[in-house]
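Excluded from the complex is one protein chain; the other protein chains are retained at their positions.
Should a chain be cited, it is by its letter among A and B, assigned in written order, with residues numbered from 1 in that chain.
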Amino acid sequence: MTVDRRAFLKGAATGGSAAALASVTAPGEAGAFARPSKPRPTQALGLLYDSTLCVGCKACVAGCKDANDMPVERSRDQESWNSMVTPEQRNQVVRQVGDTQPIWDTPKSLSGSTLNIIKAYVHGRAEVKDRAEDGFAFIKRQCLHCNDPSCVSACPVSAMTKDPDTGIVNHHVDRCIGCRYCVWACPFNIPRFDYDSAFGKLRKCELCDHRLAEGELPGCVATCPTGATLFGRVDDLEAEARRRIALKPGDTYRYPRGDINRRFGPYTPPHEKVVQAAYQPEVYGDRLLGGTQTLYVSAVPFDKLGLPHGPHIPDRMYATETEAVQHTLYRGMILPAVVLTALILIARRNVDRHHTEAEED
Amino acid sequence: MAPNGQHSTYVQADDLDACVDLFGRLKRRDFLKFCTGVAVTLGLSPALGARIAKAATSPARPTVFWLSGQACTGCTETLLRSHHPTVDTLILDMISLDYHETLAAGSGEQAEIFKDQSMKRNWGEYVLVVDGSIPTKDGGIYCQVAGHPFVDDVRHAAEGAAAIIAMGSCSAWGGIPSADPNPTEAKSAQDVLPGKTVINIPGCPPSPYNFLSTVLYLLTFGKPPELDAQNRPRFAYGRLIHENCERRPHFDAGRFALEFGDAGHRQGWCLYKLGCKGPETYANCPAIGFNDAGFGAWPVGTGHPCFGCTEKGIGFTKPMHAMAEVLTVTPPNLFPRVAEPKGQGVTPAAAALAAGVVGLGVGAGAVLTSRLGKDVPPDEAAFEPPHYTEKPDNQ
Partner (left out) sequence: MATNEHAPLGGKLVTGPFLVLFVVFFAAVIVLTQRFAFGLGSVTHLSDGYPWGIWIAIDLIIGTALGCGGLVMALMVYIINKGEYHPLARAGLMTSLFGYTLGAFAVLIDLGRYWQGHNILLPWLWNPNSVLLETALCIFAYILVLMVEFSPAAFERLGMKEARRRVHRVLFVFTGLGVLLPLMHQSSMGTVLVILGHQVSPLWQSQLLTLHFLVTALTIGFAVVAAESVLSSVAFRRPFETRILSRLAGVMAWVMMAFVVIRYLDVIRVGALPLAFQPGVQALAFWFEFSLGIFAVLFLLPKGNRTNPRFLFLGAMAMLFNGILYRLNAYLIGYDAGPGWSYFPSFGEILVTTGIFALHIMLYLICVKMLPVLHTIRTDRPQAGANAASPAE
C-alpha cells in the first residue's frame, strides 16, 4: 500500500472532518447538517403555562419545594432583610448575617434547590399586567421537557434520560459525574448544579413523576389557584393553547384548572375569566428547538420573558446537528478504523525503514 | 378605680362639669392631638393640625344634613363607634348635625320642620351626607320619608349643598340594594345627582375615620380632598388592600389557606384562594382597621376574605369564593426579574493576577524574540544536526 505522504498530510489536516465538511456545504435547512428531529411521544405529559392567568402568587414555587423536599433559598444580597436567628442560635453570638436562616424563600433564579420559579418581566413604569410597554408579566421557568432534549444527547454517562412514554426528562443523580455539560448544552438553561456544596448535586424538574406515580398532580399544578399552570397530555394542552390564542380581549373563557384530562389529582372546576390582553399569536413549545412538552402562551412577546425566541432560533434542537456530525464521522467507527489502519501501515513501514537504514549504517 | 393621682379626676362624681368636659369633650391638648392625627390620616403635614383644630372649633359650625335611604344604619353605627373624637364631640362641638333620622332628638314632623327651616337658613352652605341607596323605580316610591320619595329629598337637598358626601357603599355605588335583581332600581347618589360632585366614601360600612377626615378637610380647606376616578378620597382609597395587607408575605411566599379552618387558615396564611378580593379592592382597611381595637381588627385580620365592599362590580356582585383579579400595579421586589444578574464578574485581585500572567507571557515572548537574532549561531549550516536515526539498542 502506497500512500502519498503529502496527500495524506492534507487529508490529516482536514482530518476525519472531510465528511462533515462535505455534508455541511451540502444544501439543507440554513445550510445545517442535521439528523431528523425526534417527535414528541403521543402520550407525552406536560404543562401549559398561561402567563395572562398567572397572578404571581408563587404558590407553585412553594408547592414545588414541598413536593421535592427542597430547602428555602435566598441570595447573599438578601441577607439583610431575609434572616432570622434559629432557636439553636439564640444563645450564640451571631457573627455575621450569613449565619442566620432565611425567613422566606426568595430564590432569584433556578438553582440546585429551586426547580421552579416565577420571574417577572418589568418594563418602564410597570403599570399594566401583560403589556410589553410600561407593563409587566410573569413567567414560570422550569424544565421544558424537550421533545428532543439536548441534555439527554449531551450527557456522557446517560444520567439524563427521556421516558419513552411520558416524555419526562429524568436525571439520575447516581450516574451523574457533575461535568455540567447538560447545564451548558440546555438552550433553556434549566439543569442547575449546586456549586456551594462540597458534594453538590445537579437538579432539574422531573415533572414530579414521583407524585404522578401516586395519581397526584405535580406540586406546581396542584397548588396553582388560577390554572395558569395546567397539566395534561401535551397534545391536548396544545389544542387548549390554540383555543386560547384565538381569543380576543373581552371574550369570556372557562379556564380549566389542574389536569385537563382529569386523570391526576382532585378535580378542580374551571373558572371563568374575561380575557384582558391579546395573546401572542403563537404557542411557545410547538415547534422551536424541536418542540417542548411545557407549552407557553402569553400576551407579552416570548423573548421578553427570557425564552429563546426569534428568527435565529431554529425549529430543531441543536443536538440534531452534533449527532449528525458525530454519527457521520463515527458511524460504525469505520472512518477512524480506516485512518488508524493507514497510520499504522505508514508507521510500520517507517519503522521498517529505520531498521533497514540502521542496518545499513 | 384609681383613687389618687391625675386619674382621680375621672371619678370625681360630684364634679359633674369636669366629667362632662372629660367625656363629652376633649381637653385642648388631646383635641390638638386628634386634629394632628387627622392631618396625618389625610396625608397632610402635621403642622396643619392646628389649622384643622381652628376650623373644627370655629363658632360657626357647619350644618350637616344626613339623609338615610335604603340603608341598614350600618354607616351610622360605624360613626357611633368612632373614639377620637367620640361621636358626641363631633355632632355637638364640630358640626351642627341638623338632621339625622337615627340620632335626632326630635322625630316626626318636628324633625322635618326643623330640617326645612335649617336648610333654608343655610342654603348653599351646608354639607349633605347621604347613606343608603336611592330607589328610582316607579318614581322612587319604594323609599319614602314624610310622604315624599327619598330620591326627591336627595335632589332637593343637593341643590343647596356646598358639598355632598355619599357615606357607605349603598350611596356610593348602589351597594346591596343594587345587587341583582335590584327590584327597586336602587342607584347611587351620584347617579341621581348628575353634574354634582359627590364625594364617595364606600364601604360596608366604611371606616368612620375616612368620613371624619373628609369632613374635617372640607371644613378646613373649603374643598374636597383629592379624589380618584370614582370620586373616592385618595388618602383612603388610593391603594389596594392587597398592598398593605398584613398577610401579604404569605401571598408572596405562596402560603395559602385552602379551606376555612385548615392548617393554613389557622396559621393566618393568605386568604386569596378562599376568594379574598383584596387584590382588586381599594381601601385602607389593613392600614387603620376598625373600632380602634388594635391590630387585625378588619375582615382579613379576623380570618375572613375581603369581599370587596368598596368596589362596584365586586362587593355583592362577584361570588364570595370567586378569585380576584390581581391588580398589582408594580410587581413587588420579591419577584426575580427575567434576567436577574447572576454570576460573578471581574474582581480587582483576579484582574490583577490575570493581567500579571498575561504580561509576564508577553514580556517573556518579547525578550525571547529580541534575543533570537543574537544568540542563535549565525551559520546554521555549520551546526546542522546530523541525520539522527532511532536504533533499537540491541543492534
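Simple rule for what comes next: a residue touches a chain if its C-beta (ideal position, glycine included) is under 8 Å from a C-beta of that chain, and two chains touch if they have at least 3 such contacts.
Quick caveat: nothing in here was measured; it's all calculated off a predicted structure.
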Legend entry - For the chain not depicted, the shown chains it touches: A, B
Inset, instruction - Just name the one of A:193, A:231, A:264 or A:296 that touches the chain not displayed here. - result: A:193
Inset, instruction - Consider the whole complex, including the chain that is not shown, and state which of A:118, A:176 or A:260 touches that chain. - result: A:176
Inset, instruction - Based on the whole complex, identify which of A:78, A:153 or A:226 touches the chain you can't see. - result: A:153
Legend entry - Residue ranges of subunit B at the interface with the undisplayed chain: 337-347, 349-351, 353-354, 357, 365, 368-369, 371-373, 375-377, 380, 382-395
Inset, instruction - Since one chain isn't shown, list which residues of subunit A touch it in the complete complex. - result: 5, 8-9, 12-17, 20-21, 24, 31-33, 109-111, 150, 152-158, 174-181, 183-185, 187, 189, 191-202, 289, 306, 308, 312-314, 318-319, 321-323, 325-327, 329-330, 336, 339-340, 343-344, 346-348, 350-351, 353-354
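The rule is short, and it goes like this: only the chains that are shown with their structure count from here on.
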Legend entry - Distance from subunit B to subunit A - Cα centre to Cα centre, in angstrom: 43
Legend entry - subunit A contact footprint on subunit B (complex, rising order): 249, 251-256, 270, 272-273, 279, 322-323, 325-331, 334-340, 342, 389-392, 395
Legend entry - subunit B-facing residues of subunit A, complex: 55-63, 104-109, 117-122, 126-127, 129, 136, 138-139, 223, 225-226, 271, 273, 276, 304-306, 354-355, 357-359, 361
